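Left out: one protein chain. Kept in place: all the others.
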Amino acid sequence: MKKLDRYGYAFIAPFWVVFLTFSIYPVFLTLYYSFTNYTGSQGEEVVGFANYARLLTDTYFIEAFVNTIKIWGINFVLQIGLALALALLFSDLRLKLKGLAFFRSFFYLPNLITISSVALLFGILLDWQHGSLNMMLLKLGIISDPINWLSQPVTAQLSVSLILTWMWFGHSFIIVMAGVSGISQDFFEAAHIDGANRWQMFTNVTVPLLKPILLYIMITSLIGGLQLFDLPLLLTDGIGAPDGSLNTMVLYLYNQAFKYNNYGYAAAVAYGLFLITLVFSAIVFKGMFRKERAAQKGA
Amino acid sequence: MRKKLVSLLSIGALSVGVLGACSNDEGSSESSNGKDDVLKVWSFTDELKEPIKTYEEKNGVKVELTIVPIADYPTKLKPALESGVGAPDVFTGEIAFLKQWVDAGYWENLSDEPYNVNEISDDYIPYVFDLGKDKDGNVRALSWQTTPGGVYYKRSLAKEVLGTDDPTEIGNMMSSMDGVLEVAEKMKQKGYKMFPDEGAIRWFSQGANPEAWVNDNNELVLTEDKINYMDYAKELREKQYTALAPEWSPSWFEGMSKPIKVKEGGKETETQVFSYVLPTWGLHSVLKDSAKDTAGDWAVTNGPSPYFWGGTWLGVYEGSKNKEAAYDFVKLMTQDEEFLTGWAEETGDVLAYKPVTDKIKDDFSDEFLGGQNNYDFFLDQADEITPGIVTKYDQQLDTLYGASVLQYVEGKKSKEEAIEEFKKQAKNAYPDITVD
């Protein structure tokens, strides 16, 4: 076996060659810039840890961190909840729902449009005076004055969360369904013979077996979510209005780098974000693995 | 084939290792590819298409125009200019990035031999020529246009409410901010709205004594006029002088030619918008497109203070291998009398080159503006603009200040809090400038 294990290197070699060239090198260049006062054009000076010192006391970065977690968190709960609920319905034998392919394709559609079109669309829908949403609510008599959704921190953040859910629940659903389909029928049959009901089957068979897939969704959504920036950038003034509530970490990074030309500081922000992501991912991994082991023992 | 690819890639990886050790000595003036007979021009609109045709016919040089949307323009331009690979010979710059690029030295120094543009400085509208200078006073970029602003209003509403539609008389009524508010009150009495939204008056926030956002000592300057602007904006909102239609929103466009609905204080009313604060180009690329139904009912006059909004400059890339042909193109665009005369007549663009404007300004009239000579009006406005107050910080500081003002207008922050927030933001964006 030992000898064969060397083949492992061969199998992962192409990946690493490309990865080192096109991903790692740029990333380390960024690391270097984070120790300089680089402004995007040549002639930077090394400034040591000055950028990092500034980062630690930067209230805007902390604000951005809190906002990002809030927006992503709400979105994630809704998105994964919806995806699991749909998976529960479609994998239910008694319901025999038809048209899985049809629904799954349509649920995925919002993810096909580029983000700028999404922002444009919701900008029109959520418009204060003339948006379709306010028009509808006014007609139904739910509100008497139009709500300026994107000018109040709470509704603005909620709007972004919901748009993200709309964009991504189909994606999560596809992945969950792929995972469900990969589960051997035997498990379900066995559970059925044991007299498990729908819910028990779902919590005791489906979810534990989906652990690796759920971990994948969680981690990728976390990484993606912490890097949220294009929606907030396009929905309001691009610097986080209203009152800084849409100022996310990468939006802040983006503004520091490309609007204010503090490229060096932006690089430090990037590494700050990187560390935060790392910590969060570690927590997720740990939590998942502990449960996974417990589940394996139980099975 | 796959094998070959892999081996190719490992060579690539090797050279990365070498590169990592000495990544910064990569020169910046490596040439673009050897096709010297093709002149590469980059811009963010397609308005250079016509001039390029003229240029190709005149000089027999083929031109390749690349258009990049404005939002991505700096992202695309920067790596190319920094490395010189695939870079253009001529590129344009919008006012938003102009100062920064001029200082970065991406454009050739036109004050030097063989260009010597300083000799013709008197031919240009002062502020336009001035904006193309870098921090050492060398000219890096020129512009063919000038973009002073005015207030476009609907003649029919003016007659009904103010008793006249004469641009001079209405200009006199609006020669101060208080005058503007008086007119706004009169409009309100008749059920009309003065402006689409309070952001319209931001261009007058400079007041009578404009100063740069950041002075020579690198200090942030928040003038009395700019602070007063906050109150004017709030008054417009609170007294319901506006149609609550933010710039570029669908309702903003709609208000140009149609009555629009405004929902305020629990009731919906239908109203019309009296005026739009827009510069020269607002006529051709905004109003004429979106207000076709009300053509002829418009006129343009002055607001409380002169201002300018936007503008495109162009220059020769410092690393270009084709500088002579490149400068020929710049010259055509900014100094060629025959071409510019045709250009002005065709597009209605207000030019910055005086030898041409002097010739054509007297017999201009625009049907859309009820026959008014807007050319003459705008040239007068352009001459009143104070040169030398544009800094590379303007674009972002204006945005930051606007956001703070909005907080105050919407009642979420007190005036002091809003100003404090602005200063904090400014300091954060530009640690180098001194904020009191």
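Going in written order, the chains are labelled A and B, and every chain counts its residues from 1.
By our rule, a contact is a pair of C-beta atoms (placed from the backbone, for glycine too) under 8 Å apart; a residue touches a chain by one contact, two chains touch by 3 or more.
Everything below uses one rule, namely that contacts and distances are computed from a predicted model.
Trainee: Just to verify: the chain that's not displayed, which of "Hydrogenase 4 subunit B", "Pimeloyl-CoA dehydrogenase small subunit", "Sugar ABC transporter permease" or "Tryptophan synthase alpha chain" does UniProt list as its protein name?
Mentor: "Sugar ABC transporter permease"
Trainee: Quick one: say which of A:Val77, A:Ile113, A:Ile143 or A:Ile283 touches the chain that got left out.
Mentor: Residue touching the chain left out of view: A:Ile113.
Trainee: From the listed residues A:Ser23, A:Thr59, A:Ser144 or A:Thr203, report the one that touches the chain absent from this view.
Mentor: Answering carefully, the residue with contact to the hidden chain is A:Ser23.
Trainee: Write the list of chain B residues that the hidden chain touches.
Mentor: Residues touching the hidden chain, for chain B, are 5, 9, 12, 15-16, 19, 23, 26, 43-46, 64, 66-70, 72, 75-76, 79-80, 83, 85-86, 250, 253-254, 285, 289-290, 292.
Trainee: Spell out, residue by residue, where the missing chain touches chain A.
Mentor: Against the left-out chain, chain A lists 1, 4-12, 14-16, 18-19, 21-30, 33, 89-91, 93-97, 100-101, 103-114, 117-118, 121, 124, 132, 166, 170-171, 174-175, 177-185, 188-189, 192, 209-210, 212-213, 215-216, 219-220, 223, 226-227, 229, 250, 253-254, 257, 266-267, 270-271, 273-274, 277-278, 281.
Here is the rule we go by: only the chains that are shown with their structure count from here on.
Trainee: Between chain A and chain B, what's the gap in Å when you average each chain's C-alpha atoms?
Mentor: From the centre of chain A to the centre of chain B is 37 Å.
Trainee: Using the touch definition up top, name the residues of chain A that touch chain B in the complex.
Mentor: Residues in contact with chain B: 13-14, 17-18, 20-21, 25, 28-29, 32, 40-42, 54, 58, 60, 124, 127-130, 138, 144-146, 151, 237-239, 241-243, 255-256, 258-262.
Trainee: In their complex, what parts of chain B are in touch with chain A?
Mentor: Within the complex, chain B touches chain A at residues 6, 9-10, 12-13, 16, 19-20, 23-24, 28, 74-75, 78, 82, 100, 104, 244-245, 249-251, 261-263, 265-266, 396, 399-400, 402-403, 406-407, 410, 412-413, 425, 428-431.
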